[in-house]
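Every protein chain of the complex appears in place save one, which is left out.
Chain lettering (A and B) follows the sequence in which the chains are written, and residue indices restart at 1 in each chain.
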Amino acid sequence: MLTRPDSQLLAAITDGDREAFAELYRRHLPWLLVRLGRRCSSPELVDEVVQDTFVAVWRSAGRWDRRGEVAAWIWGIGIRRLVDALRRSRPPADELTTFAGVETSAEEHVLLAVQYGDVGAALASLSPELRAVVQATVLDGLTTREAAQLLGIPPGTVKTRMMRARALLRERLA
Amino acid sequence: MTVWHLDPEAIRRYSRGVAPPGLAASAEAHLMKCAACRGAISSYVDLRRVEAIWHEVADRVDAPRRGRPERLLVRLGVGEATARLVAATPTLRGPWLLAVAVVLALAAWAAQVDERFLRMFLVLAPLGPLAGVLVAFAGGLDPTREIGLAAPYSGLRLLLIRTAAVMAVTVPIVAAAGLALPGSSWPAVAWLLPTAGLTCAALALTARMAPVVAVGVVATAWVLVTAPTAIAGRLDPVFDGGAQIVWLAVAVGAGTWLAATRNTVTLKLGRSA
Partner (left out) sequence: MTTVRVHGATKSFGRTRALDSVDLEAGLGVTGLLGPNGAGKTTLLRIIATVLAPDRGTVSLLGRDPSRPDDRTRIRERLGYLPQDAGFHRGFTVFEFIDYVAILKQMTDRRARHDEVRRVIALTGLATVSAKRIRALSGGMRRRVGLAQAMLGDPDLLVLDEPTVGLDPEQRLRFREMISQAGEGRTVVLSSHQTEDINALCTRIAVIHQGRARFTGTPTELTARAEGRVWTDTQRSPAALAAWRTGDGAYRNVGEPPAGAELIPPTLEDAYLLLMGEPELEATRS
């Protein structure tokens, strides 16, 4: 049995096909849960945001611009919902959970450099605060303002940290 | 050339949230493009959580779309199920309402021109809401009528909430037309109690005949009685203070009768062949 690509599923969803929607959900929920979970410490909030995201996918499937990956489109919806949700109410113990408390051994450092290249190592050498800003703006594709809302810091701080991160990365990778 | 994938260990660490930042960033960038690796993550996510979230999503996606009138009703405290039934009432359709508004607007405008037309307005006014009730129950306009007849939901209750819905929508339109009339504002409200009386009488008659027929009988009787007096120039017997009390009594009496005979109504609704 041939599996339909995501783009086809979205087209079917635009048509009201509930089963295509169930399939899309099955494919994309796991990674979305994990990725959002790495940016927010409250599982309840993440569950809510994920729910909202998929309902939004159902309702606006026709508005996908057919460019790029469907996963990226879904991520765009999801991260923005998370930003909105965090703006409304930050969970009490919300810290920069993403990178807190992760230790890398010397060997892993080497492995990282080999497997994932210099960028990975350079990124790892940044402080958690700088890394978070880079991740939010570069990897997650958020604007300065959205990144500020996500991280709970003023937009100005986002800008300065980005500048410092860029400078540091340029240095490391030179 | 082999396609690069995340190794199982990387996937495990990423899914568990213990991957170092470089790995995580790389993994996330890769996952955007790779369906296979995305699939590999699913074994690390709690199945119950997946099901629970799906249940919520499915519920919200399936939930019938609510129009504004329905949302308003729910906010006013009407049960969600009842609000749905009301929302499906045929007469809430825009075009029909527009027709009522136009007719009455014309009557009101004409009343500005000539006294006789003022009386015409009073004769026509109750017919607006009555026609609404008629249309709400004309079999041809309610496509699910037959199914509804075999359902346990009280036919009378359905009749009543739909009549109330029609009234709530048509009465303000007629009232607005009435306020456009010249002179005192008495004519603008003089038709309210007669309308209530006529509607209750029609509802009471549904114990004996189909709703469509009941409304037809009442409307015809009304026109036959009031039209000649309107043309003759005297509407007082129908609309003055004493008459208003009579109308109130009719409304109350008919309502009581309806309550007493409610059980027979349910069967009579399905009378037609």
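Quick note on the criterion: a contact is a pair of C-beta atoms (placed from the backbone, for glycine too) under 8 Å apart; a residue touches a chain by one contact, two chains touch by 3 or more.
Quick caveat, the model's predicted, so the values are computed rather than measured.
For the chain missing from the display, the contacting residue among B:Glu9, B:Asp46 or B:Asp59 is B:Asp59, taking the whole complex into account.
In the complete complex, the residue from B:Leu149, B:Ala168 or B:Ala227 that touches the missing chain is B:Leu149.
Between the chain not shown and the residues B:Arg12, B:Arg49 or B:Arg84, the one that touches is B:Arg84.
What subunit B contributes to its contact with the hidden chain is residues 58-59, 61-65, 79-81, 84-85, 88, 143-154, 158, 263-264, 266-267, 270-271, 273.
Summarising the interface, subunit A meets the missing chain with residues 15-20.
Assume only the chains that are shown with their structure count from here on.
A separation of 44 Å divides the Cα centre of subunit A from that of subunit B. Contact residues on subunit B toward subunit A in their complex (touch as defined above): 14-15, 17-26, 28-29, 31-33, 35, 38-39, 41-42, 44-45, 49-50, 52-54, 56-57, 60-61. Listing the residues of subunit A that touch subunit B in their complex gives 6, 18, 21-22, 25-31, 33-35, 37-38, 47, 50-51, 54-55, 58, 69, 71-72, 75, 98-99, 102, 104, 108, 112, 116, 119-121, 123-124, 131, 135, 139.
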